[in-house]
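Okay, here's the structure, questions in a sec.
Here the complex is missing a single protein chain, while all its other protein chains stay put.
Up next is chain A:
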Amino acid sequence: MFSRREFLMAATATSALLGSGMAGSWSRLMAQQALSEDQLLEMAPKGQLTLVHITDIHAQLKPIYFREPSINLGIGDVKGKPPHVTGAVFLKLYNIEAGSPDAYALTSEDYVALAKTYGKMGGMDRVATIVKRIRADRGADNVLLLDGGDTWQGSYTANQTLGQDMVTIMNALQPDAMTGHWEFTYGTDRVQELIEGLPFAFLGSNIYDNEWDEPAFESWKMFERGGAKVAVIGQAFPYTPIANPRWMIPGWSFGIREEDIAAHVEEARSEGAELVVLLSHNGFDVDRKLASRVDGIDVILTGHTHDALPEPVIVNDTLVIASGSNGKFVSRLDLDIQDGKLAGYSYRLIPVFSDVITPDAEMAALIDDVRAPYESDLSRVLGKTEDLLYRRGNFNGTFDDLICQALIEERDAQIALSPGFRWGTTLLPGQEITFEDLHNACAMTYPAAYRSTMSGKMLKDIMEDVGDNLFNKDPYYQQGGDMVRVGGMGYTIDPNKEIGERISDMTLLATGETIDPAKDYVVAGWASVNEDTEGPAIWDVVENHITKNPVVKLPDNQSVKLAG
């Protein structure tokens, strides 16, 4: 592997010789030579079966940039524990060399320089190559491919086709089961229609019919792989009707329902399961707690919080596997079953370097196919960014700064609120912003950008409420998003305090005045979970703003201060 210094030296040398424009492509060529597909995918096989996990693809069919967070705080017992480690601390914890491909894939350290060196990641055609190769290496009958959900939402084409493009692509990839979260934002009828057409299981042990209070989905399924009986229990995102519009799925109730999982584990064991897997969209901390409380789960394939960890976290003899997001990683977990139980494992979090892994030709053609009707829209250039645009981080991200700026200016508001979603791709300084890039940051089924007045007290209540969704000391009360992004208003947050006491010093940035609980402020925002929210779609608001201001350059955001 190259050290960062070698890369920089090479880049400098070439730019001196060939002009600065060539530096990037030359060093990328080196990266491609240094990294090979074999190197990325080779793994000494272990045991008789393999689980392949991919999750939170968010409809990203093509390679993308995705910057991992630089701030991801853990609260209470999980403070400083993975995944609540970032940057240099993460590198040290996992013994990863700064500037290496793994450092680029897993952290935000030197992100822009490394992104230019190592290129985009993901792409479902590359993912297909990896899956096919694992199936070929291990034997298709010995492999289970499991999709953790948040697959059908997150792009313009997914939104336009109401998830069909992703269903087409995933059907070609042939997973054995999936669970869901954002899938449900297409509404009851559409979700049912899509699920009925799936050639594999959609599992959701924790989804209940509201009327009869009985399970609404298949809870778990037994598979035979590598001669072993493998039970897969599905767990959808427990707070779907709270974090997303309940009115779109009025007949379904969710929740963590750990006693149901425990019952399924018991049921599966009594039916001879030698391995029990929880395919989960709980989020990492929820799954860590669940693993400590529910015995008998061998593997939790976790999702939702978009964490990528190079090693399993082991809790109560359960391997908790976090496979990242946006198609950036594929997890391969080889398992050795002896005498009816798990005796050993070998794990590899495979980073999908798009310039290194050969696209699968069939999948590439299928992707082109589903995108073809929209290609002219997708490639339309709206502007250019001089700054790095990204979203992930507990408190703010530059893409949300841009969205908040657009909301304030286009909707003539004092304060803007943008939800703390964890999906949304990254753009490097100097990149053009295409229509597709914009929609990657906001494609969803409830995009109305509202304009309203809120009292200072209500603003405080909202901030406290969202803060508690993120920083409640009990993971079972967390919802797995980041803090709501705020434009036009600054505040101080102490994550370790209790609800009602975390937020202070709320200040209207335009005037420097303190937010008055009794006074009304004009607030613009988007993605309200309330039915009948009115306003233009957020992507129109931001597109108008970029069209008027085609070169994006954002002031450094210092509006959130961390206390405690």
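In the analysis below, a contact is a pair of C-beta atoms (placed from the backbone, for glycine too) under 8 Å apart; a residue touches a chain by one contact, two chains touch by 3 or more; residues count from 1.
In this text, contacts and distances are computed from a predicted model.
Mind telling me which option in "Hydrogenase expression/formation protein HypC", "Extracellular solute-binding protein family 1 ABC transporter", "Thiosulfate oxidation carrier protein SoxY" or "Cytochrome C" is what UniProt lists for the chain we can't see?
Matching "Hydrogenase expression/formation protein HypC", "Extracellular solute-binding protein family 1 ABC transporter", "Thiosulfate oxidation carrier protein SoxY" or "Cytochrome C" to the record, the invisible chain is "Thiosulfate oxidation carrier protein SoxY".
Of the residues A:108, A:452 or A:559, I need the one that contacts the missing chain.
From the options A:108, A:452 or A:559, the contact with the absent chain belongs to A:452.
Pick out which of A:152, A:239 or A:345 touches the chain that's been left out of the picture.
Going through A:152, A:239 or A:345 one by one, A:239 is the residue touching the chain not shown.
Among A:148, A:234, A:359 or A:481, choose the residue that contacts the chain missing from this document, as touch is defined above.
A:481
Which parts of chain A face the unshown chain closely enough to count as touching?
Residues in contact with the chain left out: 181-182, 213, 238-239, 241-244, 246, 253-256, 259, 419-423, 448, 450-454, 457-458, 461-462, 465-466, 468-469, 472, 474, 476-477, 479-481, 483-484, 499-500, 520, 527-535.
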